[in-house]
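Note that this complex is displayed minus one protein chain, with the remaining chains in position.
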Amino acid sequence: MFQQIFSPSVQHTLDLIGIFVFAISGALLAVRKNFDVFGIAVLAEATALGGGLFRDLVIGAVPPAAFTDLGYFLTPLLATLLVFFLHPQVERIQVGVNVFDAAGLGLFCVAGTTKAYEYGLGLTASAALGLVTAVGGGVVRDVLANEVPSLLRWDRDLYAVPAIVGAALTALCIGYDVLNPLTSALAAVAAFVLRLLAMRFHWRAPRAWNRRSTVREEPPDQAAPPKATA
Amino acid sequence: MFQQIFSPSVQHTLDLIGIFVFAISGALLAVRKNFDVFGIAVLAEATALGGGLFRDLVIGAVPPAAFTDLGYFLTPLLATLLVFFLHPQVERIQVGVNVFDAAGLGLFCVAGTTKAYEYGLGLTASAALGLVTAVGGGVVRDVLANEVPSLLRWDRDLYAVPAIVGAALTALCIGYDVLNPLTSALAAVAAFVLRLLAMRFHWRAPRAWNRRSTVREEPPDQAAPPKATA
Partner (left out) sequence: MFQQIFSPSVQHTLDLIGIFVFAISGALLAVRKNFDVFGIAVLAEATALGGGLFRDLVIGAVPPAAFTDLGYFLTPLLATLLVFFLHPQVERIQVGVNVFDAAGLGLFCVAGTTKAYEYGLGLTASAALGLVTAVGGGVVRDVLANEVPSLLRWDRDLYAVPAIVGAALTALCIGYDVLNPLTSALAAVAAFVLRLLAMRFHWRAPRAWNRRSTVREEPPDQAAPPKATA
């Protein structure tokens, strides 16, 4: 992804970091759902690679990077091992995991937008696909775990908006022909900081006006993330 | 889709109408599930574009139409805005929405079959893919919303059969080399009318013989669609 912009090794390292933190989030959900070690590995792989896999299928980049780069495949397995043996410790540093996840979100929305544009999509479609790259893995994770995707729930802090901002900024930079390592990094940082602020101040998006839902809302203790116990 | 048959602008308008009404059905489910505005938009896009996206990936038409035509991407956002601000009104005209959804079903099963055949699939496979184009978006919608797909449930009025009839009629017309705007329209209308009749008379498909299911059936008030309140 945006190979021309960063040196390949820097970009590859950033990709692997993003994959690693997304895999951690998948593995942690698998532990909470009582899955066995293979379930943990499957959910880690799907969360880490799902978004990029969908993007590559849409733009016709087959076989997708997830199946051609061994590092992409092995990194989620590393995350699986870590969570398998140390998950109470990993959950205790949930804040740290969330910060890394925000970094992954920032990196992936920029990289996804750039790669989609390189494959000939328009600017709007590239930004939309960048968004899907960033948030798609989390949706696959929640669908496989038979949960309502956290992305769609109103009682979760903003997740789509930071990715939309990062992808839109990247598309704007491409449109004005000023995409370079600096502006790419700025777009990623904007998404990253926005996500951190959303988590810090519990920013949420509005639900429909005059809502008269017939769906019973879950009790708050269900909706809250599980507490990590010492 | 079937560009040679209707004039492109007529066909494009029909496509956008189908996309719009499918998006409305996705957005309404999102409101019922208490999703926030981004959840509504995601479900609207997925419902409207999911079936065609799957078809385009299968026939190798990448990037899919959903990512190359800006109108396809923006129409579901329009539906999102409408439902976000006016959803009690939209639900009150649920009957009207259902009629449009039936129209979308008719249009998409014909267009999907035709496009699949143009890309070299056999007649049976084309009809199967036309069916998937028509009903796929609704399945994606229900899977993302963590519900049993309405398509599969026995307590829903026939939905697959009208699409199967429309797709099969289209494949027959292709097979006998009589596909033209008139026969295409007839196939779409046949699916449309069949769906309207199924809704009007609550036609349902049989379940397996000698059923001794161990799954508790949901109480009827759960299964019934939510009432719109004035």
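Read from first to last, the chains carry the letters A and B; within each, the first residue is number 1.
Throughout what follows, contacts are C-beta pairs under 8 Å (C-beta built on N, C-alpha and C of every residue); 3 or more make two chains touch, one makes a residue touch a chain.
Computed from a prediction, not measured in an experiment: that's the story for all the values here.
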item: Hidden-chain contact residue, picked from the options B:A65, B:L81 or B:V161; value: B:V161
item: Residue of B:I17, B:I93, B:V143 or B:A185 touching the missing chain in the full complex; value: B:V143
item: Listed residues A:P88, A:G120, A:G175 or A:P206, member touching the removed chain; value: A:P88
item: Candidates B:V37, B:A128, B:I174 or B:M199 - the one touching the absent chain; value: B:A128
item: For chain B, residues in touch with the removed chain; value: 57-60, 119-122, 124-125, 128-129, 139, 143, 146-149, 151-154, 160-161, 204-215, 217
item: Sites on chain A contacted by the missing partner chain, in the whole complex; value: 30-40, 42-43, 53, 57, 62-64, 67-68, 70, 73, 83-85, 87-88, 143-146, 226-227, 229
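Methods note: only the chains that are shown with their structure count from here on.
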item: Chain A-chain B separation of Cα centroids, rounded to whole Å; value: 29
